[in-house]
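Just one protein chain is left out here, and the rest sit where they should.
Moving on to chain A:
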Amino acid sequence: MESTLHQQISAMKQSLLDEGFVDGHFVELELLEDGDNLHFTEEIITLFFTDSARLIVDVEKELNNDPIDYSKVDKILHQFKGSSSSVGANRVRLQGTKLRESCKDGDVEGWKAALKQLKKEHATLKEKLDTYFQLVKQLGSEKKTMWHPNEGQVDMLAKNQLMKMAITKDEKVEFGHKDMVKKGTGKEPGKVVTEEEAVKVVSDEESVQMVAK
């Protein structure tokens, strides 16, 4: 059951990346999660949606003024660009840029269309990420669990440590993972190991050397 949920989460994240809804900065946020910041990504994304919703309201208010203060609009959209970039909200950021360019050009029909599309992208991303975080929450706090990398999602911290060691030894990550897991823990790939066991494998130089041979 857990493996299926992990696969679902993994697939959803890959889809968000492939379709351009999010970019590498979103992945970076998740990599910052640890024991001290367990739900960091969700916290930041929640902050982002609160903030960006307010900015969209502000920009629409300014654009409905007569005359329009485009410098004020530009300032709001600059802020919007910064925050959407920080969380990896890629399509939202790009649409915000299109809106900004239309405003700079004084293209009224252009900014009307761009604003409409921005709201749509914003709402779509929120919906998708709400679903994503619901799945993550469902999984619970199983952060110490690791799977064989070919089968499903790996705990981020353990995976990064293992990948670092495998790459250092010029071994393919898949090969490195499989044998390091078996050698270091005595468990067959696909079996659950704890983060402590994974860290032990990484720190066990003898295991890594045997893999490299």
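Just so we're on the same page, a contact is a pair of C-beta atoms (placed from the backbone, for glycine too) under 8 Å apart; a residue touches a chain by one contact, two chains touch by 3 or more; residues count from 1.
The definition used in the following text is that contacts and distances are computed from a predicted model.
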{"item": "Name of the absent chain as recorded in UniProt (options \"Trafficking protein particle complex subunit\", \"LOB DOMAIN-CONTAINING PROTEIN 4-RELATED\", \"Two-component response regulator ARR22\" or \"ATP synthase subunit delta', mitochondrial\")", "value": "\"Two-component response regulator ARR22\""}
{"item": "Selected from A:L32, A:V57, A:V108 or A:A123 as touching the chain missing from the view", "value": "A:L32"}
{"item": "Contacts of chain A with the absent chain, listed as residue ranges", "value": "25, 28-29, 31-32, 34, 36-37, 40, 43-44, 47-48, 51, 78-79, 81-83, 85-87"}
